[in-house]
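Before I ask anything, here is the structure I am working with.
One protein chain is absent from this view; the other protein chains keep their places.
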Amino acid sequence: MKLRYGGDYNPEQWPEKVWDDDHRLFGAARIDTLTVGVFTWGLTQPAEDTYDFTILDRIVERAAAEGRQICLATGTGAHPAWLARKHPEVTRVDFEGRRHRYGQRHNSCPSSPVFRRLSAEMARRLAARYAGHPAVVAWHVGNEYGGACYCEHCAAAFRIWLRDRYGSLERLNKAWYTTFWSHTFGDWDEIEPPSALTEHWRGPDHTAFQGITLDYLRFMSEAMLTNFRDEKAAIRESDPDTPVTTNFMGVYRPIDYHRWAADLDFASWDNYPPGDDLPEWMAFWHDLIRGIKGGAPFWLMEQTPSTTACRDVNPLKRPGVMRLWSWQAVAHGADAVLFFQMRAGKGASEKYHGAVIGHAGRDDTRVFREVAELGAELEQAGDAILGARTPARVAVLFDWDSWWALEISDGPSRLVRYHQVVLDYYRALWTAGVGVDVLPVTADLSGYEVVVAPVLHMVKGDLAARLAEVARRGGTVLTTFLSGRVDEDDNAFLADVPGPLGELLGIRVDEWDARPAEVINPVRFGDDTTAGGSLVFEIVIPQGAETVATYTHDFYAGSPAVTRNRFGEGEAWYVATRLDQPGVDRVVGQVLDRHGLRGPFPPVPGVEVAERVAPDGRRFTFLLNHGSEPAELVARADATDLLTGDRVTRGSTIRLAPKDVLLLQ
Amino acid sequence: MKLRYGGDYNPEQWPEKVWDDDHRLFGAARIDTLTVGVFTWGLTQPAEDTYDFTILDRIVERAAAEGRQICLATGTGAHPAWLARKHPEVTRVDFEGRRHRYGQRHNSCPSSPVFRRLSAEMARRLAARYAGHPAVVAWHVGNEYGGACYCEHCAAAFRIWLRDRYGSLERLNKAWYTTFWSHTFGDWDEIEPPSALTEHWRGPDHTAFQGITLDYLRFMSEAMLTNFRDEKAAIRESDPDTPVTTNFMGVYRPIDYHRWAADLDFASWDNYPPGDDLPEWMAFWHDLIRGIKGGAPFWLMEQTPSTTACRDVNPLKRPGVMRLWSWQAVAHGADAVLFFQMRAGKGASEKYHGAVIGHAGRDDTRVFREVAELGAELEQAGDAILGARTPARVAVLFDWDSWWALEISDGPSRLVRYHQVVLDYYRALWTAGVGVDVLPVTADLSGYEVVVAPVLHMVKGDLAARLAEVARRGGTVLTTFLSGRVDEDDNAFLADVPGPLGELLGIRVDEWDARPAEVINPVRFGDDTTAGGSLVFEIVIPQGAETVATYTHDFYAGSPAVTRNRFGEGEAWYVATRLDQPGVDRVVGQVLDRHGLRGPFPPVPGVEVAERVAPDGRRFTFLLNHGSEPAELVARADATDLLTGDRVTRGSTIRLAPKDVLLLQ
Partner (left out) sequence: MKLRYGGDYNPEQWPEKVWDDDHRLFGAARIDTLTVGVFTWGLTQPAEDTYDFTILDRIVERAAAEGRQICLATGTGAHPAWLARKHPEVTRVDFEGRRHRYGQRHNSCPSSPVFRRLSAEMARRLAARYAGHPAVVAWHVGNEYGGACYCEHCAAAFRIWLRDRYGSLERLNKAWYTTFWSHTFGDWDEIEPPSALTEHWRGPDHTAFQGITLDYLRFMSEAMLTNFRDEKAAIRESDPDTPVTTNFMGVYRPIDYHRWAADLDFASWDNYPPGDDLPEWMAFWHDLIRGIKGGAPFWLMEQTPSTTACRDVNPLKRPGVMRLWSWQAVAHGADAVLFFQMRAGKGASEKYHGAVIGHAGRDDTRVFREVAELGAELEQAGDAILGARTPARVAVLFDWDSWWALEISDGPSRLVRYHQVVLDYYRALWTAGVGVDVLPVTADLSGYEVVVAPVLHMVKGDLAARLAEVARRGGTVLTTFLSGRVDEDDNAFLADVPGPLGELLGIRVDEWDARPAEVINPVRFGDDTTAGGSLVFEIVIPQGAETVATYTHDFYAGSPAVTRNRFGEGEAWYVATRLDQPGVDRVVGQVLDRHGLRGPFPPVPGVEVAERVAPDGRRFTFLLNHGSEPAELVARADATDLLTGDRVTRGSTIRLAPKDVLLLQ
């Protein structure tokens, strides 16, 4: 047993004689796990009444014969051409109201009865055939679920979903506030999916009725979850045990991964950061994905060994970066490191996407060498880390409902992006080197000393009470501007802002200003240092809270921009504007100081420190130098670097070359 | 009697017990007028054969009982959901050719027989019910008319409109110049609405046939006017007297407000400037709206007390700004100051739009305090100003046809925006402090000493003769580049540019250059000072006119950029390029000097001066400090500030705090 290593493998795209080269090179690189069949529906079901698993059989058998394990995909991420022609209902209708015809991938209407029947049948037959196969270690359902459909099947399913949710039109009309603009619905069939042809203007974020749009987002996420469930249930008919997953993505708004969590046996995701120097972005998503399943190890299902293809500009991963990012995934809880893709296809839109094996089939490329070296390292690390958990006393809350509600809101500012603000606060914690769990708002908060919930726009259920409890028992809660604004239906609380959080925070917000991004209002702290505030400026009237920092400009100069309220044994902080990163770092730092929460090493620019603790209590400390300069740290204890076997003695200087990694035990 | 004060009030959105709070707070703020029922169609007609005025009755009765007056809306600005489902024809087909389904507001096809029948029937029933009700002081038909429809009903109506306009296809083919690109129409039914599917490329301003597009703009504006007329006629069946209006918008190109004017009993508009420091923009639109009804007082139907919601960034009105802008409206002729909205709704797209009463229902917010203080001031001012008129010896011409023709034109420059250039010239007049009427080109010009008609692209009917008459009798006419280019059909005059204006201006334009916005050609005046020219550079060959300023760059350096022609007893000026604001100020200043036209005070930066004269001859002078610095002026006569009762003596210094207002009598 060891950390899995491998990736997406599509040998059906090339002649079988090439498979020999593939496996020879896999051996050289210590590849042990292959994701197979992600887009094979057209191959395994060439016509509605014909199933043909010949090639898939050969792929699986060959892998097994070579001693490799398989994550077997159901292949339903793209439907075959004959299906779209025979049953046009399987294609999607887009936001503009256009029925698509055959093309691309991720192209199936989630509500199409034909799609639901045939995709489940494919999963059923695959499971019947491969269940119990010793090489098959996991099921991979669909692929990167996403997008949306606005067809009549979806409209009908939406109405049923609404009946289930609201029970009556009266309740729905109230939730959606339909007295506004004469929108009262008198019949379920009057309800249309919100689109460019109905409630929207200027695109998916601009809607006349937030409630309708919000519910459609929820419905669509759940409709796709239903597709996943269909296939999983079909698998379970033959295979009761093998774990089932699907691969999530980073910063993907349409699918509420938290609501999907219970249905996955383990989590996995595809790490394609939107830039080549965003270690905290990746750390955040690793932590979020880990948080989905309560901290259990996850799979890094895809990453490129070198470049992407679909971006306007596709930079190359510099030497050492693929290794660094792979270990970062492990540091944050991954038990598998997989690539897209094992060998480059020669045609279509991913022919220039990086691969372990390139078009020329060489084993002497830089990329292949680095892949092989990492393979050796993973083998060296063995099973030590497998199953280890991340110790964290800080929780960051992340909430798809707040994400949606904030970004479809008219006013106060379209410039506030939920994920960016949350990342500001995460970045401060990451820089400080403390372990963090990124959690849904429904998570148990009782184990955390600090809970950070930036832009908690929507406050649902007993969340306010649970946050208050964190403070009451001595913890710290931190939230920001535009929090506590709306209830689960996106209706404003008929109370002082921030609604149910007001008592905890000891403030009320009287009004709020919004300004273009270039307008900075310096915020002054008690020691006369300042940080920049921007985008939104809430005017806070303390109701017991102490003022930590004040605005310095405009008519609200002198009024609080940051407050702290003693509540029970703990504290609740409020940041009323979008602070720049130094400002956020400072506020977060004060919170951490109160709890004595700092990472095992003093922060060094560019160096990430992360820990995992094995079930037997062994503690692994990962030192990752994302910077372009060598870094030095002072060892705090005797330890061994599992990657080199080198010993580190307490008090000695640990040197990390740029992009280098140490794994101390 | 006093200036009305109040705004849009939608109590149907909340429980009746809240109405008590509403009226209590209205009392505190001296609110006397409520606009009711703007979006109540779904409420008052819950099904095609069911009308229900119960709630509206209660709203009206309660207001009346509280002594408040009502501007009663017909509620047809958004149709109910059942209507769209039962009669899909009531929804619009957009510019892209897509039939919309139920959603949003301002969503009805103006040519739909069903919509026309049922909207008129709603107005009929409302009038039958509330005509004669002592609280009802005005009818408010529809809401912010606008948008466009391209459906088959509209196509058919367009063809009928064209038959009426042209009589024969021969005349139409000539007007549209259809020999070009083989477009000759041989049958009325061959004519299609100009859209993305027919004559347009790159959007609504890029058309292959300007004549078709121009006529569709005219038709659509009139189709919506027909909707207004339908409802007004239905009201008049029961209520012969109560004045009827609808609320216009600022800088709204699709509706030709001048062609609507005769049908409105009084004008009203919604003041949402596209920025928070545009006093001259607001002044211009106040003057334009006043000009629509020949100078009669109008209503400021909507303004936000604090923030908008629909903008990307929604800044807050600073302290004093709401008061300042309210008095500015009055200074320019408003007899009513109304807000959108009296109480914030809790859901949907306007929940963050500012309101007199916020979600928490407080009376101690800054916004409520300022509203209440203004209420007291308006009460203090009493009936003095009511019905007063604006004295003006300067007219600025504004012409929807020129606006349309210019901005749908291919060549010479898409960067010239009609409203911006007109505003440049208005700004110069506004800064100089002179009273201005903004008028349609059909207006009687005989009472004006100066007529400014920037970018008078289209010259129709006897306009050229009437402008010549202004100069002949000693007045001054000023126009600019891209004037006198096309006739009513948007066909170029087959004559020297500027066509019928050539003799008056004493010039001909031989050719014209257009350059990107960053290319500035300094224009030199006789005293060797310069101003910047940009965008379009016409090469003028004087035919009698005197050269006032010349280009300094390019091959046309030394040729005239500004000319003045003596004509009869007066003068005609031509500005051949887009001058920067100092250049426009200078040219306008020379014109004003000739007529000794200057405001009552020497200009002070940021301070606006405006006058109204009551029917009994009392003169009211408004001093409005839009700036952020205190200002001082010297009193030119003894006077009383109606807002404070303070006396001002001639020669004394008047001090205006930032955002402050004085109303001298």
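Think of it as A and B in the order they're written, each chain with its own count starting at 1.
Definition applied: a contact is a pair of C-beta atoms (placed from the backbone, for glycine too) under 8 Å apart; a residue touches a chain by one contact, two chains touch by 3 or more.
What you see is a predicted model; the values in this text were computed from it and never measured.
Looking beyond the chains shown, say which of B:Thr54, B:Ser182 or B:Thr649 touches the absent one.
Only one listed residue reaches the unshown chain, and that is B:Ser182.
Sort through B:Asp510, B:Glu569, B:Asp593 or B:Glu632 and give me the one touching the missing partner chain.
In the full complex, the listed residue that touches the missing chain is B:Asp510.
Quick one: which of B:Gly37, B:Gly211 or B:Gly354 touches the chain that's been left out?
B:Gly211
Of the residues A:Lys2, A:Arg58, A:Arg99 or A:Arg236, which one touches the chain left out of the display?
A:Arg99
Kindly note down the residues of chain A that lie in touch with the hidden chain.
Within chain A, the residues touching the omitted chain are 10, 12-13, 39-43, 46-47, 75, 78-82, 84-85, 98-105, 306-316, 318-319, 344-353, 359-362, 365-367.
In the full complex, which residues of chain B touch the absent chain?
Residues of chain B in touch with the missing chain: 96-97, 176-187, 189-192, 194, 196-201, 207-211, 409-415, 489-497, 508, 510-516, 539, 554-555.
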